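Structure, as structure tokens:
Every protein chain of the complex appears in place save one, which is left out.
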Amino acid sequence: MFVSEVKIRVRYGETDRMGYVYYGNYAEYFEVARVEALRELGMNYKDMEDSGIMLPVYTLNVKYMKPAFYDDLLTIKTSIREIPKARITFSHEIYNEKKELLNTGEVTLVFIDTKTNKPIGAPENFLEKIRKYY
Amino acid sequence: MFVSEVKIRVRYGETDRMGYVYYGNYAEYFEVARVEALRELGMNYKDMEDSGIMLPVYTLNVKYMKPAFYDDLLTIKTSIREIPKARITFSHEIYNEKKELLNTGEVTLVFIDTKTNKPIGAPENFLEKIRKYY
Amino acid sequence: MFVSEVKIRVRYGETDRMGYVYYGNYAEYFEVARVEALRELGMNYKDMEDSGIMLPVYTLNVKYMKPAFYDDLLTIKTSIREIPKARITFSHEIYNEKKELLNTGEVTLVFIDTKTNKPIGAPENFLEKIRKYY
Partner (left out) sequence: MFVSEVKIRVRYGETDRMGYVYYGNYAEYFEVARVEALRELGMNYKDMEDSGIMLPVYTLNVKYMKPAFYDDLLTIKTSIREIPKARITFSHEIYNEKKELLNTGEVTLVFIDTKTNKPIGAPENFLEKIRKYY
């Protein structure tokens, strides 16, 4: 299984009047985490998109256990639990500095051909890189 | 069952380089939709929060079928399918002007006492207002 | 002089831990205000962009006097003080429901040909529509 970690510091503008990170902002944290996971695998998402494959999000599921606060340095653990086929699923866990689990998120994306706008499978050069982890 | 509708026009800053509304921004659309649903029920969320009851989000589940684009005038249908107890669940459907269903979202929030930070049930004045729909 | 008005209700996610609308979010309010000003003039910004003219922002100047709060229904007054040439400047004033002036913003944008990426002047069909106000 492929697992990676990234750290994100909470910005002021990401908090809300409750003092918590606004619940919608975690989607962007997950995005950062999956892009960095791909980079660690040797895939640059921007290059992938520029080469004609995009990965729109199909489902997002988040469970919020504890809030994150301003200036917290969060750790996001990202796992790709299965070798992707038509879709790829990233499983995220966000921890604060006290190592408390704040929330979990699961994001499933679909490989789409930018020109035809149709689903294509995971590209072979990506599969080559990821297979060795399974 | 209580159902309400709100319209939101997509802002430029809410789109991404794909030309779509960024997937994380729907969380804010759902927030607007549920706050307006509460307002229609005669509840002002701000007043509720100021009076000591907050509603942090517990789970968010979104399924994205089609993208929304810049300047689209979206219609968000919001249902509260069950009388809330400790939690309240809002079910959302977002449609574009062609009446295509773009995505569905389900957001569950918990009634929390701001002072004690503990779950309390749905407040009685809220239940009174919502009961007549069921 | 052309003047228009638009109302925006503050979303929860737009506030920060201070309880104020985050200072960066006013840029999006100004964007909504200028797009609605153009619409009132009979110009659709999306259509303009799709037809090959884009309006990237060149300067943004904001002076913050008082904060806006969650759920405030803001009124944004937008003026185009001069007939645009190579650039267009929108002057904004944001008021709350008590008619207090919260902040003022000035945004200057440049007319750019999407294909050549070079400045072109304000398009003639736009000038026709705006001239009668001066």
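Before moving on, here are some points about what is shown:
Going in written order, the chains are labelled A, B and C, and every chain counts its residues from 1.
In the analysis below, contacts are C-beta pairs under 8 Å (C-beta built on N, C-alpha and C of every residue); 3 or more make two chains touch, one makes a residue touch a chain.
No experiment lies behind these values; they were computed from the predicted model shown.
Touching the chain that is not shown, out of A:71, A:97, A:113 or A:128: A:71 (per the contact rule at the top).
The chain that is not drawn here is touched, among residues C:20, C:70, C:111 or C:126, by C:20. Taking the complete complex into account, A:11 is the one of A:11, A:87 or A:129 that touches the chain left out. Hidden from this view is one chain, which touches chain B at 12-13, 15-17, 19, 22, 24-25, 69-70.
In the full complex, chain A touches the omitted chain through residues 9, 11-13, 27-28, 31-32, 35, 44-46, 70-71. Even with one chain removed from view, chain C keeps its contact list with that chain: residues 18, 20, 22-28, 31, 49, 54, 56-64, 67.
Convention: only the chains that are shown with their structure count from here on.
Of all chains present, the one whose mean CA position sits nearest the global mean of protein CA atoms is B.
Of all residue numbers seen at the chain A-chain C contact, over half occur in both copies; the interface is built from largely matching residues. Put simply, the C-alpha centre of chain B and that of chain C have 28 angstrom between them. Mean C-alpha position of chain A lies 24 Å from that of chain B.
Computed centre separation for the pair chain A/chain C is 34 angstrom, with centres defined by C-alpha atoms.
Of all residues in chain C, those that touch two or more other chains are 12-13, 70.
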